[in-house]
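Up next is chain A:
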Amino acid sequence: MKNSLEIENLRVTVDEKEILTGVDLKIKPKEVHALMGRNGSGKSTLAQTLMGNPIYKVVEGSAKIYGKEILNLEPTERAQLGLFLSFQYPSEIPGVRVYSYLRMLYNKSHEQKLSPKMFKELLQENMKLLEMDDSFADRFLNEGFSGGEKKRMEMLQMMMLEPKVVILDEVDSGLDIDAIKIVSKAVNNLMERNGTSVLLITHYSRILNHIKPDFVHIMLDGKIIKTGGEEVAQNLEEYGYSQAELVSPTVKDEE
Partner candidate 1 sequence: MKTLLLKEKENMIFFPEEDTQYVMFLRSSSTTLEVNFEKEGVSCEVLILGKIKKGNSVVLNTIAHHLVPNTSCLTTYHAVLEDSSSSDYTGKIIIAEKAFQTTSYLNNKTLVAGENVKNISKPELEIESDDVKASHGSSTGRIREEDIFYLISRGLSRKEAEEIIIEGFFENVLSKIMDEEVREKVRAEVKY
Partner candidate 2 sequence: MKNRRLKDIRETYASKYGFSMPEKPILKAKRGLSEDVVRQISQSKGEPKWMLEYRLKALEAFNKKPMPMWGADLSKIDFQDIFYFVKPSDEEKRTWEDVPEEIKITFDRLGVPQAEREYLAGVKAQYDSEVAYSSLISDIEDKGVIFSSTDEALRKHPEIFKEYFGKVVPFADNKFSALNSAVWSGGSFVYVPKGVTVSRPLQAYFRINAQSMGQFERTLIIVEEGAFAHYVEGCTAPVYSSDSLHAAVVEVIVKPGARFRYTTIQNWSDNVYNLVTKRARVEKDAVMEWVDGNLGSKKTMKYPSCYLVGEGAKGEVLSIAYASKGQHQDAGGKMIHAAPNTSSRIISKSVSLRGGRTSYRGLVDITPAAPNSKSRVECDALILDPLSATDTFPTMRINESSANVEHEATVSKIGEEKLFYLTSRGLTESEAMSLIVSGFIEPIVKELPMEYAVELNRLIELEMEGSVG
């Protein structure tokens, strides 16, 4: 079976400073991989680079989605291949209504077009799952949204786009436990019906109680230095990063 996401020796600079120093990672369809690490370890850089943010310059390496190299593609094309990034800090786009924006996204990402009525039903269904009020559809995209509302808005876009590979960049930060449950429900729902695989970037292990990881990776200084099962996150919780990092240096994940 092809890997849904395969990263090899990825090295990335920002303003000529090397942030990713050689990342290797393979994710199979339907797998959940958690990526943990301190601030500044390179987690968000990895997410932004995979999505194609022009600020991040790839020096070396490769990233493939279902076997197709993406690092030379525009963000638009990566999205069309089924990659989705939930932003840590989503942009506010004044004047653009959520409803018409999502309709645009849906029509671009699906061959089967829906009638306005069916689209509305689908949207309402997803909003209900995320416990979002109907009035969200009339608001401007992310404008004046609270942190939690922005996260849900990211999840709603994900649900409507139905991507094959999802990167969640600190989707749990600033959320209370109820909101984490709601977000997790959406992610699990999408994985189940769409076979989506997930790269879950987080500081805290608590979201891993709701989105069960198949593997947990720890990142330090732009590299993955430790890989294991859920116990890695458990250790982290108990001993903190310094301890976790000490336990074993540079363990690559198995084939």
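How were these picked? Simply put, all candidates are chains of the complex that A comes from, given by their letters.
Operating definition for what follows: a contact is a pair of C-beta atoms (placed from the backbone, for glycine too) under 8 Å apart; a residue touches a chain by one contact, two chains touch by 3 or more; residues count from 1.
For clarity, every value in this text was computed on a predicted model and none was experimentally measured.
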Inquiry  = Contact as defined above, complex as supplied: which of the candidates 1 or 2 touches chain A?
reply    = 2
Task = Provide the residue numbers of chain A that touch candidate 2 in the complex, in ascending order.
result = 51-55, 74-76, 78-80, 84-85, 87, 90-91, 93-96, 101, 104-105, 108-109, 140-141, 157, 161
